[in-house]
Structures are given as C-alpha cells and as structure tokens.
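Of the protein chains in this complex, all but one are displayed in their positions.
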Amino acid sequence: MSDVGSGVANVPARVALSQPGAAAVVRLAAPWFALAVAFAILPAIFTSGSALTMLNLMGIMIVFALSYNMLLGETGLLSFGHAVYYGLGGFLVVHAMNTVIHDRLSVPLPVIPLVGGFSGLLFGIIFGSVSTRRAGTAFAMISLGLGELVASSSLILRGFFGGEEGVSTNRTKLLHMFGLNFGPQIQVYYLIAGWCLLSMVAMYALTRTPFGRMCNAVRENPERAQFVGYNPRTVRFIAFSLAGLFAGIAGGLAAINFELVNSSEVGAGQSGLVLLAAYIGGIGSFIGPVIGAVLVTWLEVMLSDVTDVWQLYFGLLFIGMVMFAPNGIAGLMMMHAPLWQARAYGSMLRLALTYLVALGPALVLLAGLILVIEMTYHLSVKASEGTAISVFHVALDAASVIPWVAAAILTFGGFWLFRLTWPVVGAAWHEAFAQAHGTGIAK
Amino acid sequence: MTAPAIELTDLHKNFGATRIIRGVSLRVPAGERHAIIGPNGAGKSTLFNLISGRLTPTSGAVQLNGENVTGLPPHQINRRGVARSFQVTNIFPRLSVWENVRCAVLWSLGYKYAFWRGIEGLADVRERTEIILQAIDLIDRRSVQAGVLAYAEQRALEIGITIAGGAGIILLDEPSAGMSVAEAARAVALIRKVSEGRTLIMIEHDMGVVFDLADRISVLVYGQIIASDVPARIKRDSAVQTAYLGTAA
Partner (left out) sequence: MLELVTISTLNGVLYGMLLFLMASGLTLIFSMMGVLNFAHASFYMLGAFFGFQIGQILGFWPAFIVAPVLVGGIGALVERYGLRNVHRHGPVAELLFTFGLAFVIEEIVQMIWGKGPADYRVPASLDFSAFTAFSTNYPAYKMFELLTAIAIFAVLLAVLTRTRVGLIIQASLTHSHMVAMLGHNVPRVFMLVFGVGTGLAAVAGVIAGPALVTQSNMAGLLGPILFVVVVVGGLGSLAGAFLASLLIGLVQTFAVSINLSVADVLGGIGVAPPVGGPLFDLWNVTVAQIAPIIPYLLLVLILIFRPTGLLGTREH
C-alpha cells in the first residue's frame, strides 16, 4: 500500500509496539475490579432495608442513564423519548417471566434481563430506522412524538400494557438455582449489581471501538464524518439501537425489582428523569451519568420525604445547571483536573477555601428561596390544611407577614453577599491556574 | 487508454433562478496536479461541492475513474477514493489531534462500523495515524484539542484528515488561505509530497503556489471555464489576463 508520498520521515520506534503489554491490561482492568469489589461490599456498609432499596434504584438508574448518554453525550442525539425502550423492556420481561412461571420453563431469574436487552434492541431497531432519518432538533421532536405514541397506545393495547394497574409478576417463582429464590432484597441487589457492572463494562468498551470513536466524530461534525467515508445516519442508527438495548436491560431490572410494570414507565416523565440524571451528572464524560444517576435517585428519595414540591426543586436545579454548569457535575470536577495534574495543592487549597466562603451566602440565598416556595405552596394549594408550616424545623405561619419579610431578606441579602464573593473566587481561580501553567504542565 | 480520474460533462448548478455553474466540462487525467483559479464568486467551491457530492448537479454528469457518480452522497463518493479539504476549516473541534486523524483512517482500513473490536489494539490504525501526524508535523501536538490549535496548525490538520484515508483523488480548497509566506511554503512542500502519484485538484488564489505546483490550470469565471492549459500558456492568455490575472507588470 503506497503511503504518504515517497519521502516520508522514518517511523519512530514506538510504533513498532503493536500489542498492549500485560502492565497496560492490568491498568485497564483495575478500576473495574475495584468497582466490582465496591459493589460487593456496599450492602455491608449500608445495611438498612431502605438503603438497600435505594441502592437497587441507583443500580437500575446507572444503566439507564449510561444508555441515554450513548445517545446524547457520545453521538449528540437529544432524545425526549428514551423511556420507551426502558419501559418496553420491562413489559417484555414481566410477560416473559409470567410465561416462564406459567409454563414451568427451566429459566433462572439472573438470565431474564437478557429479554429486556433483546426487547430494547428490537424496538430500538424498529423505531430507530424511522427516528434517525433526522438529527438535531427534529430528532428530539420525533423522539417526543414516538414516546407519546407508545405511551398513548397503552390505553388501546390493554392486554399487553395491563391497563391502568399494569402487569405484575413474581420473581420468586422462577427456577431456583444454588438455593436462591430472589425473594430477599439482598439477593435482588446482587443481581442488579452484577448486571449493572456488566452493562457498564460493555458500554465503556463500546466507546473504545472504531464505532464508538465515529459516534464522537458524528457528534462533532457530521459533515466531516461523511467526507472521511462514514454515513452519519448509519452511525446514529446503530448507536440508537444499542442504546435501546441497554435501556431495555435497565427496564428489565426494574421489572424484576418492583415485580410490576405500568405504562408510566414508557412515559414522558420517565424520559425526562433520565435526561435530568444524565445531564446533571455531566454528559461530556463516561462517569458523568453515573454520578447523575446516583445523585438524582438519592434526591428523589430524600426530597420527596421532606417536601411535596420536590419536583419543582429538581426543575430549578436542572435549569441552574443548564445555565451555569452545562457540563454537569463531572464537568465541574474536570475543570479542576489541570490543577490536580500540576500538583498545585497549595493553590487548590486556597481555591477550596474561597469556595467555602462563597458557600455561606449561597446557602442563605437558597434558604430564602426555599422559604418562598414552601410558603407559596402552603398558601395556595394546601391552604385547606392551614397555613402553619415547618421549614428547617422552624414553625411558621405562611399567612403572616414576618416570614415573608424574612424570606425577602434572606433571598436578596443572600444574593447580594453571594455576588460579592464572586471576584474573590475568580481571583483565586486565576491565581491557581497561573501557577499550574507556570509549572508547565497545563498546555 | 485508462479513464481520467475526474471527468465533468456539461455540469450545471442552479440555486433557484441563479445559475452558478453554467456548463463546465473538464477532464483531469490520473496523477495530474490541476489548479482551478478564478475571481471570487466564480463558483470554484460550488464546483468542488458538485464533485464531492455535497451538492447535486442540476444537470450534467460527474465521473470518477470512468464511473458515473452523479448525485451520490458524500460518503459514497469518498469511499470511491475522493477526499477533500474545506475552505473554512472543517475538523472535529473537541477531539484531540490524534483522534481527528484516526477517525479519518478508519474506513479506508476496512473497520467500518465495528463495535466489537477495541480500537487501541489495532496496530495498523495506530501506525497510519502516526505516519500522517509526522507528515503534517503535528506529532508533538497529538493530545491537544483540535479546536484550540493555531490557525495554520488547524489548516495542516485539515490537510492531514483529507489525506489520511489514502484517497487517490485529492481536492484541496484554498489550502494556503490565511497563511504567512513561510507557512504557505511549508504547506506547498507538504502538498507536493502527499500528492505524489495521486490526482490533485486545488483551488487557490496564491499564484505563486499555483504556478509552483500545477501541471495544468483551469480558469473559472462566472461558472464557466474560459481556459484550461499548462501554466505557461495560461499566463499569456489574454482572456485570462482580462478576467483575472491582469497584464504583466
């Protein structure tokens, strides 16, 4: 094969190494090994039943959010209807489980999520063939429309979707192996953790393939990708189908966990939730959606106990991140990476101190906003229950003037003080980066 | 006799009522270095777009190595051995320099949409990417995000992406635009090196570069080729002088 002209410079010696050595393999596998160990010992640390429930939810959400990021973060496809593949995976799994139970087939539970994966892949291919004809904004709207189509069909296809109550199953009635009937939550945890780990490894591996690299290329510049030989539509279609596969696995795990699937699992709410989780965590990195899934699940469980309007706080958090931290939590962390690489620990510490200083007024501002929201809520909708409320364990009467004055002071005062801290943080930031650049590490 | 690398037959392109390309016919034999020059707005980039599949001709035919490719989408034309660069740098901004070139070699090495093989273990991909990076002199900048490169470096990367797939027909759209004299000289040396044994069609405004590199020159004015000949005769052509070059000082 004729190469770049005839007078090409000597190829440097390092190219001669063709296979990654054993050391490289260990370095590659080590984080996953550590993760597996962490998954294994988590229940020993968080022992309560409610903690275990939350861990199960997180495991499911991690797989779901990572599958979503295959579309958004990797390929640049913003979907508002990804829950379709999640929910349909769940439905196919419950129907499969019921069939296995009914016909007494020798299928053990741990294999069942494969059905979810198959379902996700199947519907991903079917709907993907139509959806991926467009990209960008049009694709987003199409995904919304298809999501509504499937969600609305649930009222028509009552046999499959089980009507309003949904379809239920019993995970203990499948073939027992090694004495496990998967009744206890801890057994379900290890099932979910195992599949979560497997899915994470698989999805990460996908990013390290020629296909995975071209997904990034198509995201960056679909036209250029064409001019290096790739059809962007094909890349998107494959990404869509594979993302559906893993969403189906997540849905199957959820079906096993809850032993119930209903049409809300394919709906816009679920699609919005996974979008929120992936975005808040950070769509620019592999670990972002994992962080987002964990955080959003935790918030969902914790906040809903504390306040009725927790979804409003979610939405505000999301808007806040879109406006001020579009790369998510992972992105915020990555911003500090050059400092870490340059080992500028001194300036990092100083920076952290300024963050703490800024945190104070920010919390005051937050308290004021929470007060306003909670009091409004209790004045309007819940007025029938009386206007006495308890915010941060302080008893208040939302109808009287004093708490409102307090809220106004906290909000505006907090914001004003917060603004004062911005130059301080900015200066510490510049100083820290100047140091990092000075050591020659940052580019 | 082998078919010419590129043959355009009475090519027309209209945008609504505006006629941009008004009947262009051209034959570029394999291995020739061909330059297309002309005043701004003559339709040079449009012509490239027609050849590379970015636009579909209103009428007329485009043939590559004897095969009729009129109306094929860009990726199909690229797979038949045509690569092009762009006037406005068209790279993958948030990918590293290394990644940019690597993406450009994948298809030509046959990996297509493989999602079952790890890319780090593909020795031929790595080797070829290294070779290209050496050739465009960006090997030391391999981990830099392409979007933050200096302008001349981005133009070099643009050329690198274009040649990475080993295409037999290379289209370069104003490769030395915006470059200093020294940078342009380096670009010319690179272009000469990479087009050895291949067919090169180049849009250029820099006459020094054109007369240095080209075997033949075509002059495009208002969507028509008014002259197509060796550089010496083009310089002396009165119509060309009137339309574009100006009389000798």
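Letters A and B mark the chains in the order given here, with residues in each chain numbered from 1 onward.
In the analysis below, contacts are C-beta pairs under 8 Å (C-beta built on N, C-alpha and C of every residue); 3 or more make two chains touch, one makes a residue touch a chain.
Since we're looking at a predicted model, the values are computed, not measured.
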If I'm reading the header right, one chain is hidden. Which shown chains does it touch across the whole complex? A
Out of A:A40, A:L105 or A:L149, which residue would touch the omitted chain in the full complex? A:L149
Listed residues A:N98, A:Q311 or A:Q435, member touching the removed chain: A:Q311
Sole contact to the chain not displayed, among A:M177, A:M302, A:V322 or A:L349: A:V322
Could you tell which one of A:R134, A:R208, A:H336 or A:H437 touches the chain left off the display? A:R134
Mind pulling the chain A residues that touch the left-out chain? 72, 76, 78, 80, 130-131, 133-134, 136-138, 140-142, 144-149, 152-153, 155-160, 223, 268, 272, 275, 279, 309, 311-312, 314-316, 318-319, 322-323, 326, 373, 376-377, 380-381
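In this text, only the chains that are shown with their structure count from here on.
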Using the touch rule from the top, collect the residues of chain A that touch chain B in their complex. 1-9, 11-12, 15, 18-20, 205-206, 208-214, 216-217, 220-221, 223-232, 234-235, 238, 242, 443
Interface with chain A, chain B side, in the complex: residues 52, 54, 73-75, 78-79, 83-84, 90-95, 99, 102-104, 106-108, 111-123, 125-127, 130-132, 134-135, 144, 148, 161, 163-166, 192-197
